[in-house]
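Shown here: the complex without one of its protein chains, the others still in place.
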Amino acid sequence: MSDRIEIRFAGFGGQGIALMGRLVGEVISLHEKGKQSVMTQSYGPESRGGASSCDVVIDTQTIDYPKSTEIDYFVVMSEEAYHKYIPRLKKGGIIFVEENLVTLDDQAKKASKIFKLPATAIAETLGSRLYANIAMLGFVCANTDLFSEEAFIQVMKAKVRARFIEKNLTAFEMGKNHK
Amino acid sequence: MSDRIEIRFAGFGGQGIALMGRLVGEVISLHEKGKQSVMTQSYGPESRGGASSCDVVIDTQTIDYPKSTEIDYFVVMSEEAYHKYIPRLKKGGIIFVEENLVTLDDQAKKASKIFKLPATAIAETLGSRLYANIAMLGFVCANTDLFSEEAFIQVMKAKVRARFIEKNLTAFEMGKNHK
Amino acid sequence: MSDNKENTPMVNTGEYFTSGNLAVAEGSLAAGCKFFGGYPITPSSEVAEHMSIKLPQTKGHFVQFEDEIASIASILGASWGGWKSMTATSGPGYSLMLENIGLGIMTETPCVIVNVQRAGPSTGLPTLVGQQDIQQARWGSHGDYEIIALSPNSVQECFDLAITAFNLAEEFRVPVTILMDETIGHMSEKLVIPEKEKIEIVNRKKPTDEADGHLPYKADEDLIPPMAVAGEGYNVITTGLTHDERGYPALEADAQKVLLTRLLDKIRKNKDKIIRLEEYMLDDAEFVIISFGISSRAAKGAVNLAREKGLKVGYLRLITIWPFPDERIAQIAEKVKAIFIAEINSGQVTKEVQRVVKGEAEVHGLLKLGGAIHTPSEIVEEIERRLK
Amino acid sequence: MSDNKENTPMVNTGEYFTSGNLAVAEGSLAAGCKFFGGYPITPSSEVAEHMSIKLPQTKGHFVQFEDEIASIASILGASWGGWKSMTATSGPGYSLMLENIGLGIMTETPCVIVNVQRAGPSTGLPTLVGQQDIQQARWGSHGDYEIIALSPNSVQECFDLAITAFNLAEEFRVPVTILMDETIGHMSEKLVIPEKEKIEIVNRKKPTDEADGHLPYKADEDLIPPMAVAGEGYNVITTGLTHDERGYPALEADAQKVLLTRLLDKIRKNKDKIIRLEEYMLDDAEFVIISFGISSRAAKGAVNLAREKGLKVGYLRLITIWPFPDERIAQIAEKVKAIFIAEINSGQVTKEVQRVVKGEAEVHGLLKLGGAIHTPSEIVEEIERRLK
Amino acid sequence: MTEEEIGLLEAEEHPLDGYLRKGRIPHIWCPGCSLGSVMTVIIEAIKETDIDPKNISVISGIGCTGRTAGYLNFDSFHTTHGRAIPFAIGLGLTDPNRKIIVISGDGDLASIGGNHLIHAARRNADITVICVNNFQYGMTGGQVGPTSYKGQFQTTAPYSNLEEPFNLPELVKSCGATYIARWTALDVRRVKESFVEAINHKGFSFVEVLGACPTTYGRRNQLREGIAILESFKERAVIEHGIDTEKVAISKEGPIIVGKFVDIHDKPTLTDNLLSIQRMATASKDKGA
Amino acid sequence: MTEEEIGLLEAEEHPLDGYLRKGRIPHIWCPGCSLGSVMTVIIEAIKETDIDPKNISVISGIGCTGRTAGYLNFDSFHTTHGRAIPFAIGLGLTDPNRKIIVISGDGDLASIGGNHLIHAARRNADITVICVNNFQYGMTGGQVGPTSYKGQFQTTAPYSNLEEPFNLPELVKSCGATYIARWTALDVRRVKESFVEAINHKGFSFVEVLGACPTTYGRRNQLREGIAILESFKERAVIEHGIDTEKVAISKEGPIIVGKFVDIHDKPTLTDNLLSIQRMATASKDKGA
Amino acid sequence: MNYSFNRKKKKAEWPAFVDIKEWKIITPEIHIISSRCKECRWCIEFCPEEILEISDEINEKGYHPPKLIEGKTFENCAECHFCELICPEFAIFVKKPVEEEEMKVE
Partner (left out) sequence: MNYSFNRKKKKAEWPAFVDIKEWKIITPEIHIISSRCKECRWCIEFCPEEILEISDEINEKGYHPPKLIEGKTFENCAECHFCELICPEFAIFVKKPVEEEEMKVE
């Protein structure tokens, strides 16, 4: 009945984790016909500068539980986050990992696929680590059929401040083209 | 079953109406064997300087309703109060009235007895209208068997400031002896 | 986002992916809200933040006051100035507002209060979900009263019910509370803001008689007095004291009876107009799950799950929580074996259902004590356990 | 009136003709109260006034604070300083105290709050009687909790229950509310203050373990943790946040569940120790009047009247209003035809009774909306009318 | 009563009756209470400003003074204890032409309402606050308050008050109030002038009127009648316009300094600021903010 | 990490760890937040006073600053938003030997708690109040507050704040505070000295510490890192002991005046007054009052 | 038209609190609503011309309203309106005679 898909984005404060969820959520909600999505995130001072995570749940029907339970896609940008959430990855789920910041261990084996991206390094070539999240989303876009590139770019253009657009587009592109 | 007796004291602010109730209530509660009493009074700024009244309800058993309903003894010190409360006097009840401040009308006829005292004038002979209330209580004491003189004087001595005691005793005496 | 003519609602027609907090703010703007007086508190602060951006654009005012007490007092004042007004807070702030919510009830002042519930008591879990202020919304202020409280379960409904809340506030001249919860407030999903013409707006009834001799608290047949506001020449009058039709203090039991009876009845007798329910698979149901807010999403999921398992479960969602739908629940109770209430508190709606069903059906609370929401399967498991 | 040794209760043994407000103050002194933080409000101000005279005589402190919020906060502070503390207020003030009553519940701080009820909502009838804050005492603060509330119906009982209130507060580490009403507070009748030796005083349980490694929120079997106070070397800790046994914030659902369950259960599971009822003529009763506070005097009078008329009416008085005596009322409901509740509000205890009886008996509220009290004959007439 | 005997003309109506709500006189205030005088002066001041009565709103909190709003035949609001000011601010902001007059007691404004008072002054809210300071709580029967002076007796200061009172002009000055005056209730004509100035003032204006409360204050402090309190004001009041507010604290004895202390005109008010923000918002909205 | 590489000695424990509750470090404060520095200084100051730690109580309200109490290994009380002061007063009055330190944020103490602040100052309550002023509300994510200066951007001042902020030293002075100092968070050593003086002070002492909040304040005001805020303090701070507090208001630019502004010793405190009343009561009791 | 120059005191001798700026030229009338008077005596005590005193009359509430002192007339009234402003009961007020007011209207 349900075509539920759960994505968890996780990393540390400052990596723009929530923005990843917000963009993906919006792309799916507003631009993927027949799909709904809900985005939830961790809040509050306890999560400032510390661990940060957010969930996007996608379904073709009303989403009755907005948080992740068994993660289908785990997009992980920090070691701490990896250890915290890997137990909740569904057997056969997919991992996207910032390869320089996370050392995978045995637990990753339950994944059916693991995609590795040096997102921060890519971002640094653009002048700031802040583009790592968008690079990662480009990589996710290329390797799944969660959302379309065109829709994503449209949403990003509307959400990101004009002066950062250019670099973000490049980051996305670089992530997308990473093999 | 019930030996309920209701007394209403009424007049205007400044006449010491509540004190009358408090003294009578205390005399009965603490000094009249087998009797209980409850005193209630009107409160608040609306009653300051305006009408003032208080009830003493006496019974041999627990008093289930602490306010007056059908007044047995109506001790009235102002015209306004007379008109306001005379309708609630029980047929056959007893009126004690400050005769110079109240003009009785037909409604007083339902009383079985009417006792008149020029309480204020008596008090003024003592130097202040403030003794009118105690003079009236002396008068009530003499003409009912609600409470004993000794007990009343004992209570009054405990409640009234030392320097006013003498005159209050005289006022009580004068009220008591009024014919 | 457009439109800034004075006193016209700001309707930012379009499709958005946004949070419940922003949606309730947008709904309020669309309802014509022009004044927000508030004080930040997690998890409601985004409502204030959004209003601080938008209200000045639509010639309204946003003021962050020194505390929640000032906030609620200010919105009552603004309402008497003729503006639709609101505040948003969470439990601790709502507790502080209670005295003046009472003033709003007594003076029949339309306004909207958003409570984005977090887990309590006291400071509790400021960033995590709770639904523990349900009974507080009903009973928190001293004295007797009836109020209206609504509870959305989606981002879209945050928008929709904000409009409903303002409409009910205006129609019944009463503060209306929107009982959100942290999850609804913070989660993002699709919001569609319709065109302005498609939004139905209710405004307070105005007096038509002469100012001279006008009786500001004389109600029409519907028990609601027309409302003149400041500056219209009616010399409006308010007091929190018991008052007569002139609005003069009337400090006696008789006046109290007349006034309070009307204040209670204007809600009680208009229940049909106020109560909104969502029903699902009730026709053949042997069991019912009653729920509201975020919990109701899992509850509805649980109904589907249970049906897959062959359990005849139905679903009733309280969109209006207060006044409570006594009659409908009593009807349902007669037909079903057991009623389950999924809520994130120690049984606040459960108690209410117990009162209403008068033993006609078993009543079970499926309770979580705060900080986490139900999953559909959890609910089904618990039902199965109880039915054994 | 005598005794001024430090930290010993002031027991002014003797017979008095005095008001409920003064009696509750005297009871508090006799219970060992040493700190009063308050703000005047009709009809409770005499409690403060009396304490302002007496407390300094017994080496305690009276402070009139700037408002009710400061007052309640101050008494929590004083309690953590090791002193028994209290405040007194009425509806509007109680509304303002609610947030910090929640803090008292969460931090398990013994203290006593007197609410001398006047008619509401809002400013209402400041000098006239109401019993409309019953549900507020239960639900007024945000979040879930259980509390203790007592309701005296005579001047003597104001004294007695003040002592009980302090004892329960100390035993269960919880703020206890004394729900008086204007009539009880202002009326005068006989008060007998017994000798000191005859007064049973309960003091909070103290820890016996070492300060090092002491877990301040680890409860004993009775669910109540021993309470060290400031200055004893335990480095006490409080927070309104959800916390663990160490008193450290634990911002997650699991900790919330553990803590809140205990806070609820320490009252729920100790109901037998807390609930006090007065029963009269219940054995053969076909009808029962349930009442409390000033209304219960008329209710008992009504029982006598009704019996004279041959009606088999019994009487149950709630001395403890919260926790509610569900079990006893359910038992009674099984045996009688109808239950009448005499109260001065729109049916606040009536609702509770309806919940509890589960349709086993008819339930009728004999309600007055404030400003006046029931007469016994009024009650009987109303019963006769309903029975027709 | 015959005019021959008293030599005065017996009247049925007072020239100000139209400014009072019908049927509300006699008011509840005690004989010898100066609140009626202050109310007279408010009306006279409003008349003098020539403001359209429709544009006047009067807001009170709770207390004897707080009953004032309810008597006045303007838009009038009797709110909750201490909350008149934020209610007034909300009301005022809905129309910049509306003149907002808050009148309440010392307890209402400076005790429970103290926070609103200082924040309103800080924001330079466009309201006139009239504080009738009778040194204690009249309505509830005479409890001590934050303006009770040292050595004063009240029901909750049975051994006398030892706390330092607020110096209200100094308090509101420290927060930025832009018009501050103080008079005694005897100075009716000057009170009126200050009211006129305060009402015409742009921004936060504060007028403290020292009131006579014989019933709950005077009685406990050797001033049993209103007249005795006014006489004591007459003896003790000293006019010092423009004096540093630090120097105007009131104690049991000695001079009571009255006058106009502060009158500043160029500070933007809360309304000014909010209108500026509207302009900024409209501008930046076009930029899609 | 090897000591060879960094040239510092790697330690396991900090000398002040014993003054912190076990297991509570790391605290929740952001990188570059000065609250940890202020906490260090509080401990150092308490150590220096030589007061028996048993007699120290620390009370906080709610906010980032308000989390301080909960970390400190004294009797410590995390109360509700704005209510630390009255809680502290109640606690303090139960034992005149108890030293009461309130530490909380500008929002907690001067916004919602403003009334308690001014009344505590008026009463000369025996408490030390440390206000960490980071110009806004950190905990809730950066809303404007009553110490936000004109031109400051915050989440609820998206077009910038136009309201005049409180000048806190002036505010508490106008109410009678008897010890008042202000420092920036960079002035750790002077902050410590002031804390020592404040704690030893009899009566109401108030120390304002201008704090660095990069996360919710700095980010929106071109001061993205804690270090930038401290640098700006370094540049702008000017010491002016004893200056009239009227002159120490803070604006967006220009000097920030710091120093010890008030230190008065002879005023009776709240405790003094209550003990006097006890004496009066005991005396009059014998007379049967 | 009555010009009244028979004031008891010169303006300069008046107590400061009276604080009047204009000076009457027409004999005014002093009105009273006796039933409202609560006998505070302020009009009497603070009248700068000292032309009022307490009367023997008693109103419904039991109070004695003020009266003109024997021998004083309205001409002695300075039309300062102080009694009117200070009266807390809206009981006393001073007006120009109606004809005069009407004259002004023309």
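We just call them A, B, C, D, E, F and G in the order they show up, numbering each chain from 1.
One rule holds in what follows: contacts are C-beta pairs under 8 Å (C-beta built on N, C-alpha and C of every residue); 3 or more make two chains touch, one makes a residue touch a chain.
As the structure is a computational prediction, the values presented were derived from the model and not from experiment.
*Asks:* Considering the whole complex, which of F:Trp29, F:Phe153, F:Tyr179 or F:Phe261 touches the chain not shown?
*Replies:* Residue touching the chain left out of view: F:Trp29.
*Asks:* Thinking of the whole complex, not just what is shown, which of F:Cys175, F:Leu230 or F:Leu270 touches the missing chain?
*Replies:* Residue touching the chain left out of view: F:Leu230.
*Asks:* Suppose we count only contacts with the excluded chain; which residues of chain F make the list?
*Replies:* Residues in contact with the chain left out: 1, 5-17, 20, 25-27, 29, 31-37, 39-41, 44, 184, 186-190, 192, 225-227, 230-231, 234, 237, 239.
In the analysis below, only the chains that are shown with their structure count from here on.
*Asks:* Tell me whether chain C and chain D, two copies of the same sequence, contact each other through the same residue numbers or different ones, using over half shared as the line for same.
*Replies:* same
*Asks:* Using mean CA coordinates as chain centres, what's the chain B-chain C distance in Å?
*Replies:* Averaging C-alpha atoms per chain gives centres 54 Å apart.
*Asks:* For chain A and chain E, what's the span in angstrom between their mean Cα positions?
*Replies:* Between these chains, centre-to-centre, one finds 61 Å.
*Asks:* For chain C versus chain F, what separation do you get between their C-alpha means, in angstrom?
*Replies:* Their C-alpha centroids are separated by 39 Å.
*Asks:* Quick one: which residues in chain G touch 2 or more of the other chains?
*Replies:* Only 38 qualify.
*Asks:* Quick check: what residues of chain D touch more than one other chain, meaning two or more?
*Replies:* Within chain D, residues 42, 53, 56, 66-67, 69, 92, 99, 102-103, 122-123, 126-127, 239-241, 251 contact more than one other chain.
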